[in-house]
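Each chain you see keeps its place in the complex, though not every chain is here.
Chain naming follows the written order as A and B, and within any one chain the residues start at number 1.
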C-alpha cells in the first residue's frame, strides 16, 4: 500500500511534501530572529546561495549563510528586537524539486516617537516595517528532507526584481 | 482505491482541496502586485464579483476584475512599490463550495520621513500599512479547479462590516 508506484502513495507523498515545506518556511523567521546558525547549516545545501540583490551583501554555502547569523551586525539587530514575519507562501512541488514564493516583512521596534495606548493592550511606540521582500526559494529533495539550493530575495519597491520573483507564483495562469 | 465513494478517497480529496485553496489564496498578492490580469480572469468565475464596500469601487465579471489590474491607477500603485501581504487563512470546504476568511495588509514604501538603519539590514524609510482588510472568498468547484464566485473585503476600522466577515471563521463555535 506504500508502493511509490501507486497513485495513492504519490498523492500522500505530495501532501506530506507540502506540509514539510510549510514547516521549513515557517522555521526561517525564528532562525533569523534567534541567530540559529544550525538551522541555516541544516536546511541549505552545501553550495546553497542566499542572494539579496545588489543593495545588500549575499552569501554562498550553508556554512557562510549560518555564520552571517552569528555576525556582530546580525546579533546587534537581534538585540534591538529584529522580527521576521512571513505570510502564506505559494508552494509548487515537481518531483524532487520545489519552488516557494513568499512575502516577508522585516520589522524592528521604533526607537523614538510617542507611545500609543491601545485599550487592553498596553502602550507602545510600535514597530517600523524596515523591508518588505519577495522571496523565491528553490528547493531540492535530499535523503534528510528538503534543502534550499537558492534563496533569492528582492525589495518590493516598484523595481522589476521583485515582480520577476512574484510571477513565479502565477506560472499556471500565464 | 480511488472510488470517490470510499472514505479514503473523500479524506484525500478534502486534504487536496485545502492545499489547492491555500495556493489560490497565496497567488493573490503576487497577482495584485504584478498586475496579472490573466490570474484574475482564470480564478474568478465569469460572473464573479469583487466587492470592496461603499468607500472604494468594486467590479463584476472576471474580465472586469482583471482589467482593473491593468488600469493606469493600479499600474501607478505597482510602480510605487505596492505590496499585498496575506496571513494564514481560515478555510472551510463543504462539498463543491468553500469559504475562506483571511486578513490582508496593503503596504506601500514611505515617500517621506527619515531613513532608519537596522544593523545587517541596511537603511530604509520603511513601509506604510495603508489598509488592513478582512476578506471573505466564496469559492465553487469547477472542472478546472476552484473558482472565486465572490470576494468581499472590508476595512478593519471598528465598523461592523469587517466583523461580520470575520465571524465567518467562527461558525463552528457559535
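Going forward, a contact is a pair of C-beta atoms (placed from the backbone, for glycine too) under 8 Å apart; a residue touches a chain by one contact, two chains touch by 3 or more.
Here the structure is a predicted model, which means the values were calculated and not measured.
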Where 2 copies are displayed, count of copies in the complete assembly: 3
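As a convention for this text, only the chains that are shown with their structure count from here on.
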Angle of rotation relating chain A to chain B [CA atoms, steps of 5 degrees]: 120
Geometric centre distance via CA averages, chain B-chain A, whole Å: 21
Chain B to chain A touching residues, read off their complex: 1-2, 8, 12, 15-16, 19, 22-23, 25-27, 29-31, 33-34, 36, 38-39, 42-43, 78-89, 107, 109, 116, 118-122, 124, 126-127, 129
Contact footprint of chain B on chain A as seen in their complex: 6-8, 11-12, 15, 18, 55-56, 68, 71, 73-74, 76-77, 80, 82, 87-92, 101, 103, 105-106, 108, 111, 128-132, 134, 156-158, 162-163, 166-170, 173-174
